[in-house]
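Of the protein chains in this complex, all but one are displayed in their positions.
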């Protein structure tokens, strides 16, 4: 439990996102599942804006093969949150994004998530090497 | 189906909210259920910011007794949306909010919702007259 | 508030559905938005099972033009619920479903929803008369 919390400087870009009443569960804080809605949104927003992916009609599609999240503190409606994004690993056919969820007033992440995509051909469903354009864009999200 | 769509001038205030990947369903547009997440969020945000309600620990609580939504057009991730709020009826123990969901580039609502709260005592669960402070705040959301 | 609650006999068929932790909001009961997830599921399940609709790839598609829900009582995780379905109006190009959400131990509905679909051509997006097969299937959901 003595994990080091990541800070804002560890991420390549940020988006502010609004919370919803339904994000909070019976304990009055953001439910652990909901953190992943922000994670999924951060990754897909970036892919649409920066990688010219035609979701969901392109020739290749990113299959989610693994996700995880470490929770350090609570977040929740009605405060918005800042979502940081970076790429921690660019493989031949896969990429791992890291996503930090921040209270807008906090320099350290309330939660840190990892999200791994394998890119496959839409028809054959077999892994394909990352297209050069996508790879170049992803490399701009690598920090340090 | 020849309904008049409401315009931005019909609402007392607006909040911009961000969409999420999961808002869209298999048809690629915001699912009809999700519109109500924005509705619920607009009402509760206003109550927290303007009516000093202690949610969920106050002496009175708003029970949702009826909601409805008319859908005129599609919305969806990744675009944000503008959510308009007004009060169309202040009763003795109840209030009806009207909520317009707008594409950020459109003057006419993509959807219009109604949301009726009855205020009850937290213990007895029986309707109670709206407290004066809440009534006064609600009346500022009446348009025209 | 003196609404008549519908009973199980008012519906043509039932499906039991399981609830989820996240269905409940800060008040400890099923959030008003979540009721519509069951409504949407009941209608789409019936269309898939009984109307041979190829969702979302068919020539016609049902656009949701209006939904509403009246809430009489609370439901919530962890109890499952029984979802009743009927058709209250079959028009030329549209249909209105009515959906009752029941506590498994209660003969009267905890909530009653209405859901109106207009069927449109997938390409032109213009309303089309209900195909005979769909109309025939829908008429079997009319009660009384």
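Details
Order as written gives the chain letters A, B and C; numbering starts at 1 within each chain.
Methods note: a residue touches a chain if its C-beta (ideal position, glycine included) is under 8 Å from a C-beta of that chain, and two chains touch if they have at least 3 such contacts.
Computed from a predicted structure; not experimentally measured.
When the whole complex is considered, the residue among A:36, A:77, A:102 or A:119 that touches the unshown chain is A:36. In the complete complex, the hidden chain is touched by one of A:68, A:107 or A:140, namely A:68. Among C:7, C:44, C:74 or C:93, only C:44 touches the chain that is left out of the view.
With the whole complex as reference, residues 21-22, 24-26, 28, 31, 33-34 of chain B touch the missing chain.
Where chain A meets the omitted chain, the residues involved are 1, 26-27, 31-33, 36-37, 39-40, 55-56, 61, 63-71, 118, 127. By the touch criterion stated above, the residues of chain C touching the omitted chain are 15-22, 28, 37-38, 40-41, 44-45, 48-49, 56, 77-78.
Assume only the chains that are shown with their structure count from here on.
Centroids built from CA atoms put chain B at 29 Å from chain A. Rounded to whole angstrom units, the spacing between the C-alpha centres of chain B and chain C is 22. Averaged C-alpha coordinates put the centre of chain A at 34 Å from the centre of chain C. Among all residues of chain A, those that touch two or more other chains are 21-22, 28.
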